[in-house]
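Read the structure below first, then the notes.
All protein chains of the complex are present and in place, except for one that has been dropped.
== subunit A ==
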Amino acid sequence: MTAMIDITNAEKTFTMHMQGGVELPVVRGVSFQVEPGECVVLSGPSGAGKSSILKMIFGNYRCDGGRIGIRHRGAVIDLVTAEPRQVLSVRRSTIGYVSQFLRAVPRVATIDVVAEPLIANGFARAKAREQAGALLRRLNIPERLWALPPSTFSGGEQQRVNIARGFISDLPILLLDEPTASLDAANRAVVVELIGQKKRQGVAMVAIVHDDEIRHLIADRIVDVTSFAAAA
């Protein structure tokens, strides 16, 4: 296959043991592919399972069935059956994930939060920080904030730090969960630019965006998640 992501009949149900074992089917029959350099946007109303699908592709939620094929280091690996260490390997060198919220470690400076994925992949600290600085500058985070931990930043600033951290690596797959949600127009434009750049580098992306204008600017294809609805 040439696809970077090849999902076939993936499904997910939550069993809520704390609520008397209620079964909460989330999605069923999830099937789509993403090619290199393509940005697929998931659409559907809130609660349709868009974020769950992203989490399944990242190996954060465990699937109850189906297959999630990921092209990883020249071979295809099925995340549904992969061992934990294989999932970690996929996350380190193949799939990046930009979540809606930054989950930062207390005390770690912003510049290091952003540089960390590069350092984890063997970059020298100085080089990684240089790239982190360039990205932070591009996302309009003033240099005087770089040495501070991002926990005290505004929502928009935290999200930009999160984006910088997600975009810094050269990973062939990127998952974006509302990357522009709390950003102003200027910063939204920067994110659109960054996504365009990743496309030209051949990165395969799956994104959730509620803003119609942004969706129009970044989507090569739209996958309607309501067709995977598991309820009823």
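Note that in this section a residue touches a chain if its C-beta (ideal position, glycine included) is under 8 Å from a C-beta of that chain, and two chains touch if they have at least 3 such contacts; residues count from 1.
We adopt the following convention: contacts and distances are computed from a predicted model.
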item	value
Complex member absent from the view - protein name from UniProt, among "Phosphonate C-P lyase system protein PhnK", "Peptide ABC transporter ATP-binding protein", "Hydrogenase" or "Molybdopterin-dependent oxidoreductase"	"Phosphonate C-P lyase system protein PhnK"
Sole contact to the chain not displayed, among A:Thr8, A:Ser31, A:Ser89 or A:Gln131	A:Ser89
Contacting the left-out chain in the complete assembly, out of A:Ser99, A:Gln159 or A:Thr180	A:Ser99
In subunit A, positions touching the absent partner	14-18, 55, 58-62, 84-85, 87-89, 91-92, 97, 99, 103-108, 113, 119-121
